[in-house]
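Every protein chain of the complex appears in place save one, which is left out.
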Amino acid sequence: MVNKFKRTKRRRVIPGFPLSLGITLAMVSMIVLIPMASIIICASDLSLYDFVKIVMAKDVRSGYMVSFSCALIAALINCIFGVILAWVFVRYEFPGKRILDGLIELPFALPTAVAGISLTALYSDQGWIGSIFAKFGIKIAYTKVGITIAMVFIGIPFVVRAIQPVLEKFDPQYEEAAAMLGANGRKTFIKVIFPEILPAMLTGFGLALARGIGEYGSVIFIAGNIPYKTQIAPLLIMSKLEQLKYTDATAIALVMLVVSFLILLLLNIIQVHATKRTT
Amino acid sequence: MRKGSKKVFTLSVVVLLTVGGLTGCKGNSSSSDDSIDITNVSYDPTREFYEAYNVEFAKYYKDKTGKKVTVTQSHGGSGKQARSVIEGNEADIVTLALAHDITSIEEAGLIEKGWLEEFDKNSSPYTSTIVFLVRKGNEKNIKDWSDLIKDGVNVITPNPKTSGGACWNFLSAWAYADYLYIGDETQIRNFVTKLYKNVSVLDSGARGATTTFVENGQGDVLIAWENEAYLTLEEHPDEYEIITPSISILAEPSVAIVDDVAKKRKTEEVAKEYLEYLYSDVGQRLAGENYYRPSNPEILKEFSDVFNLSINMVTIADFGGWDKAYEVYFQDGGVFDQIYTQ
Partner (left out) sequence: MNIEQESVNLKKGTKVTKVVLIGVSLVFVLIMLVIPMLVLIVYALKDGGTKYIEAITDPYTIKALRLTIVATVTAVAINTFFGLFAAWAVSKFHFRGKQLLLTIIDIPFAVSPVIAGLIFILTFGRIGWAHDFLNAHNIKVVFAVPGVIIATIFVTFPFISREIIPVLNAQGRDEEEAAALMGASGFHIFRKITLPHMKWALLYGIVLCSARAMGEFGAVSVLSGHLRGKTNTLPLHVEIIYNEFKLSAAFAVSSILVVLAVIILILRNIVEYKAKKGGR
């Protein structure tokens, strides 16, 4: 059996392919695919016409817009700061670095509601930070800016922790070599380091984006939830469920899911090409 | 590799099975003869009330039958709790904020028809109403619903589409406008629309709205359930005032036995006893102490220094019952949605 396998797929010299792929597929099916199928089964109770009517309703469309646009901006912000943070943690030594590094996971450990309440308290026009902005007439909490901040908060660990291990493994020799050859700091970064961390960055970006689109608990407190202005898509799902309209809820969810899935798939494909180019 | 993975695999299987097994046994609550385990699925914020009540009830039941009863409590948003029971959360008893939520469980086939008449006063052992909470001093001089539609008044109330309790807020305002304009639908609509135009934050739940108003200093007035307004006063003494409007609505939290589960677990008798005891003097006083209006008028009078008893209250029957009210006002495309699409 093993011999036959080796003969037909000669290029696979490393052992363990059937076992590892088998376990992977089995667990993916059990934990992800089979339960996810339920959502499709449930949404398939709808006729195509009803489905379109539900997901294209005016309030639903505006909910998508709010969720997607805020999540996109938040993911971009996270990318920029995520690269800087990961770089600082890996490359520099300074007092308090360990503590700073450890704080990154906190957004995950905090229950989303607590995070939401804390952020709102901070960024409302009476809060420590919000009051400073309020003096200039800028409202943060209860606007899209507030939603974006909550999404930055919950997404930052994804980006930092995706880039960090890659940087950690990246040999500074390459940079030194580049510097020796006369490249300046910016050039070294763009030509040598950036391509190396790009795939990881894309992963982090995609995850932060997907998480932001679906986020409910922490956003709900800071959003203000005014229909057509600051109402996020997951809130509409909740409102459908409140009316026990499971199919409607799953229809809205399905659209969000497909969009997120496509974003992630696209990023995964880009990532593979990026990896191929650099290695 | 196989060796190593086997170990891990066996380990995780063992962990799963132990955990699953342990809880599986517990879940089935094979109650022995002298101890009974029942589950009360309730809403927020009745935790303290039922915590105290469960102690009293256990005492009473032990004296009466010699059996020990343990009540497992569950709390959450009323609509969500109803849904969890429909989805398979095995509650012997539900004590929820709205009759509508219990009706949904009935429609799912878990509660028998006629539950509303099973216990006294529409199966509502305690009631509440909708009031205003304003900051100390009442700067904007808010006295009644008509003050809420004035320019520059900033109102906080939760979204009735995600918070069942907030439906009462909407209906109270509607009832006031109905009285004011003697049933002229266009004018009532304008009134309510104006009111919701003044709402700056539409939280998803009552508690979130209170936090927005209290902790984050948003808005001039919070429309809230009376018992929750009192809980806020308790948490922040001397910072807020409760204003009772001229017209409000009688909010009737309802209770019922989940017949399907109680039959299966043979807890019908104790469940009935549990809900009936809510109407006893002990139960009624506990409700009053937790800022619910006792449904027994005698005991309600004992709390006349807490509650404004002169308030004019409409009931849900004036709106044609819950199911009709829900359909007209809160279903997708209903009156509430129309306010925001205009």
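Think of it as A and B in the order they're written, each chain with its own count starting at 1.
One rule holds for everything that comes next: a residue touches a chain if its C-beta (ideal position, glycine included) is under 8 Å from a C-beta of that chain, and two chains touch if they have at least 3 such contacts.
What you see is a predicted model; the values in this text were computed from it and never measured.
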Among A:S62, A:T112 or A:T143, the residue in touch with the chain that has been omitted: A:T112
Hidden partner chain, touching residue among A:A57, A:L76 or A:I129: A:I129
Contact with the hidden chain (one of A:I31, A:V52 or A:A177): A:I31
Positions on subunit B contacted by the hidden chain, ascending: 1-5, 8-9, 11-12, 15-16, 19-20, 22-24, 26-28, 39, 41, 44-45, 47-48, 72-76, 81, 84, 86-90, 108, 205, 207, 210-211, 215, 228, 231-232, 234-235
Hidden partner chain, residues of subunit A it touches: 11-17, 19-21, 23-25, 27-28, 31-36, 38-39, 41-42, 81, 84-85, 87-89, 91-92, 94, 98, 100, 102-115, 117-119, 121-122, 128-129, 149, 152-153, 156-157, 161-162, 164-166, 168-169, 179, 182, 184-185, 196, 199-200, 203, 206-207, 210-211, 213-217, 233-234, 237-238, 241, 246, 249-250, 253, 256-257, 260-261, 263-265, 268-269, 271-272, 275, 279
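Here is the rule we go by: only the chains that are shown with their structure count from here on.
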Residues on subunit A engaged by subunit B in the complex (per definition of touch): 15-16, 19, 23, 57-59, 117, 120-121, 124-127, 141-142, 220-221, 224-228, 235, 238-245, 248
Residues of subunit B touching subunit A in the complex: 1-2, 5, 79-80, 83, 86, 104, 159, 161-162, 164, 199-204, 208, 211-212, 215-218, 330-332, 337, 340-341
